[in-house]
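Here it is, the structure, as structure tokens.
Missing here is one protein chain; the remaining ones are kept as they sit in the complex.
For reference, chains read A, B and C in written order, and residue numbers begin at 1 within each chain.
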Amino acid sequence: MRIEVLAGPWLGRLSLSALPTDSPVAAGAALVAVLGALGVAGYITAKGRWGYLWREWFTSVDHKRIGIMYVVLALVMLARAVIEALVMRLQQADAINQSGFISAEHFGQLFSTHGSIMIFFMAMPFLTGVINYVMPLQIGARDVSFPVLNSISLMLTAAGAALVMISLVLAPFSTGGWSGYAPFTELRFSPGVGVDYWIWAVTLSSIGSTLTGINFAVTIYKKRAPGMHLFRMPLFCWTALCTSILMIFAMPALTVATALLALDRYLGMHFFTSGGGGNMMVYANLFWLFGHPEVYIVVLPSFGVFSELFSTFSAKKLYGYTSLVLATMTIAVLSFTVWLHHFFTMGQSAHINAAFGIATMLIGIPTGVKVYDWILTMFRGRVRFTTPLLWGLAFLVTFVIGGLSGILLAIPPVDFLVHNTTFLVAHFHNMLIPGTLFGMIAAYQFWFPKAFGFRLEERWGRVAFGCWVTGFYLAFMPLYVLGLEGMPRRSAEVFDEAFRPWLLLAAGGAVLIVLGMAALVLQLAMSIRHRDRNRVTVGDPWDGRSLEWSTSSPPPEYNFAEVPEVEGRDAFWTMKRSGRAYPALDRYAPILLPENSAIGPWLGVLGLATAFGLVWRIGWMAGLGTAGALFAVIGWSFVRRSGRTVGERQVERTETRWHAALVAAVPVSREHECDPRNRGLADVAA
Amino acid sequence: MAIFGGGSTRPSIQRGAQVQDTSTERHAKRTASRAGLAAMPTRAAIVAVAAGPVAAAERQLLVQAAVLMLFVVVPVIVLTPWVAWRFRRRNRRSAYRPGWDFSRLLEVLIWGVPALLVALLAVRVWTQSRALDPYRAIAPGQGSSAAPLDVQVVGLDWKWLFIYPDQHIATLDTLVLPVGRAVHLHLTSDTVMESLLVPRLAGQIYAMPGMITQLWLRADRPGDFPGENTQYNGSGFARQKFVVHAVDADAFSRWVGQVRAGGGVLDARRYRQVARRGVPAAPECFGQVDADLYGRIVAKYHASSQVHVSTMASRATGRMNDAH
Amino acid sequence: MDGDGGFRRELRDYVVGLVLALGLSGAAFALVAWDPWPARTTLGVVAALAVLQLVAHFRCFLHIDLKQSHRDDLQLILFTAVIIGLMVAGSLWIIFNQNQRMM
């Protein structure tokens, strides 16, 4: 039963009937979301931490804090999306020749939110957060080029994520999938607000990502420390650069696609409608102009992370640096030439299909080069099986299987057979989970000690690893089989008894994955609890190779008391070997840093208000939000900022304290890397 | 013959349930002709065998390419753990060259071998994309010299309508085909984008409103093959299944005769009922079909342009004639 | 900054830019207004004039040239041109082909 309450015009279409009261699963999810939000807010209030959060975090423009906030956002969204994945897997295992425990409509929302969240609000914030944290440190910069813009990007992304979370309570969300294909998403077929939620959440995120891309690209071009030539940058910075370039040039396609879809829906125009001259193929074309580069946006930074891992944990130079750089750039450029492979089955000529199919396969070459380069990096190294490296090994073995299925899909006649089936679902999870997600989890475990000054517990990390990897194989390998048999993706129900064992296996895998997720949470909790045992304040727990390890952990807000001078690749590793690491300065200078700014959070709130107003047709809210944002930006441009100076005394105090820890620390050999003995000073003699 | 079993609905799909807008539909169904219905084929185990040349060629290509790829993928799967273990830190016997980061020979290999493989694959892609172009006519099977069978396909929410323009009959959610005869499907949709797939006969192609796409296929052995829509189109999506019954030529003509004699009429009014959103309670056959129905369905989306309507309609029917 | 000389020289750049822009735009408009040639030819010429004007604007108003100091900008613009070319040409190729095969 729905409770109908007459909504005043000032609330647009919004009424109490938006509450998901008709399905226990949906109502439960909404309740969890509300209670969770209230719980967090209540806890912060009880602790009296709002002021602290506002001053030190929300208004912060420090790339390190912004990076951490991005990662927190990504982890929260990951938790939601993984649970949704489990629900979908359970439903498909249950709904064989019967209805299952959730409705078809609800299932539609589940794969749409799961896909959209995983891509836009998990993968993107995660990689943006990691790049934010690590890249400026690696190139020897004190911050990104445009710190305030950085904060604005974060808050716009967060606003988009908030909108998706709100849709859990003021339902429903779209059922159009993460790709939102028209004309299904046109008003005529999706009259509710669901698609509007999707449009505005994605638009907020894509604006944020475009700005982020610009910011990172300029930072890498213009803010490198002296001597840090492009070809001396750690590979992670290269992948960050290529990802940024992809963001800059691919995001506009998404913005155009969603904007035109919105014009269709709001103003009755005819871009993608099936009448009035509209053409739905134009939508598919626009979406994949973005969508394909997007999958490389989310995987390239992971490639960068793995490059760092294999070299660090093999205690060896990265094999084939130049070919890795070349491969990365080739992938970035090629990824603009293959988008049609997502719609081989739309009916265009065979020679077009063939041309795009071949272009797609070409990407396999540089990717293969990377894979071999990583193996060769371990070759003749001294490999240490720490948790971050384990993710890397699992990635290598698993990713090539996904690559294989990708190549199969790139053959148009083969694609005709398995397009839109669970074979495709298996392929892309086979890329996204080992590629994007394992890379990001590895990055989190690798750089966590840098950000917080203590290591994560290895044991729980291994448990998480075991669950995730086993869970992955169980959950997704069966889907290849089912796909070859023609089981369509996005099926709320299944009508083939023979599929049952495979779907049960897949459900079991999903359960394991959720356990893996829980293990990650436990790992964090236990590590915080035992943080004193795992402190690595000196800053270099893994015998690191690049400049971020040359600072204390966590690094001071100004990153480097003196900007380092770089003389080659693996800058910090060389400094350590030649005894020039940790130079003692005889004189400290004051450092000018950007001041905190409230414009980011304000634009986030105003953006959210605009989006929410647009979703529910609350005119005044959307209008005020837009006007507010415009005036906020103009007003902000009138504020003269002189920056904030960290005095030389304070720099000296910070640096002296760190140097004291340095002197007190015992250099630890790799033998004791994961011991409490490791205080973050690497023994370079061995 | 199974397909003449009449009355039996597919036991496994609870059609109509849970989906709105279907009550009138279901009612209408009861009075409609029941010629040519059969149960959804059920299988005990997974089998991925093709029953026609198109699917066979596509599957063969898949297997070939997969095997070829294994040559470069298996080494990775084997080498990764092996290298990692062989060069583990504890193993002091293995060489340690922290500065080694380049080898010209290896460089040539790691770029060259994948490039060679891609070149090989590219040749196959180029030729096979053309050979297996869904629009490309296929020859009749051995011993069958009949002209291709034209079928007009209309994707609806959430069912498929098949019109046999030359036989002047139509079926809903069931497709009966003569074994060995080439079949030329002309697909459109009267709702959102859909995608028709019969995994054992041929790969898929989209069906889009106001447009006509084509797909050629042929069944080389008699049997019942599941077919479906694979492009999500709303809450009834998962139930949009149908069965292809491949029967020998005689059985096919007998079936056509039977449908003609006993099937209902598919005129504009009846079509409107059929097209309404919902999952039909059972497949259905129509013994008489408005000749220009398909053309009108396609032309509908060009309605605001008067010139266009007629050309689209005539083109839609015209193409049928060209095909012969 | 070399005072007066610099000012004059750069002013001349802008004047040249304006004259070129007005001339090229004017030519394009005039061609279409008088319509002396078949449509396809005119279209080609209009497109060529547009590209010329694009170059003129970049050169005279945006000061993009081959000097070392502007290399970053120039490379950025060329890269963008490649991407835009890929996207636009590819899209039109696909859409026109589809339209042709589906009607």
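The criterion applied here is as follows: a contact is a pair of C-beta atoms (placed from the backbone, for glycine too) under 8 Å apart; a residue touches a chain by one contact, two chains touch by 3 or more.
Quick note on the criterion: contacts and distances are computed from a predicted model.
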From the options "Cytochrome bo(3) ubiquinol oxidase subunit 3", "Cation:proton antiporter", "ABC transporter permease" or "Peptide/nickel transport system ATP-binding protein", the chain left out of the display has the UniProt protein name "Cytochrome bo(3) ubiquinol oxidase subunit 3"
With respect to the chain omitted from the figure, which of A:271, A:306, A:339 or A:472 is a touching residue?
A:271
Which is it among A:228, A:404, A:608 or A:682 that touches the chain not included here?
A:228
Could you list which residues of chain A touch the chain missing from the display?
141-143, 145-146, 210, 213-215, 217-218, 221-231, 248-249, 251-253, 255-256, 259-260, 263-264, 267-271, 275-279, 282, 286, 289, 558, 561-565, 585, 588-595, 630, 634, 637-638, 640-645, 648, 651
Residues of chain C in contact with the chain that isn't shown?
1, 3-4, 6-7, 10-11, 14-15, 17-18, 21-22, 25, 28-29, 31-33, 35, 39, 42-43, 46-47, 49-50, 53-54, 57-58, 61-62, 71-73, 75-77, 80, 83-84, 87-88, 91-92, 95-96
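Note that in this section only the chains that are shown with their structure count from here on.
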Among the chains, which one keeps its Cα centre farthest from the Cα centre of chain C?
B
Between the pairs A-C and A-B, the one where more C-beta pairs touch
A-B
Which integer distance in Å separates the CA centroid of chain B from that of chain C?
47
Rounded to a whole Å, what is the gap between the Cα centroids of chain A and chain B?
36
Do you know which chain A residues sit against two or more other chains?
281, 346-347, 349
Sites on chain C at which at least two other chains make contact:
101-102
Contact residues on chain A for chain B in the complex?
97-99, 103-105, 108, 175-177, 181, 183-184, 189, 274-277, 280-281, 314-321, 323, 343, 345-347, 349-351, 353-354, 357-358, 361-362, 364-365, 368-369, 371-373, 375-376, 378-385, 393, 396-397, 400-401, 403-404, 407-408, 410-421, 481, 484-486, 488-499, 502, 670
Residues of chain B defined as touching chain A within the complex
12-14, 17-19, 40, 42-46, 48, 55, 57-59, 61-62, 65-66, 69-70, 72-73, 76-77, 79-81, 83-85, 87-89, 94-102, 106-107, 110-111, 113-115, 118, 121-122, 124-126, 128-136, 191-193, 195, 197, 199, 202-206, 208-211, 213-214, 226, 228-239, 241, 301, 303-305
Complex contacts: residues of chain A adjacent to chain C
221, 249, 253, 279, 281-282, 285-286, 289, 336-337, 339-340, 346-349, 352
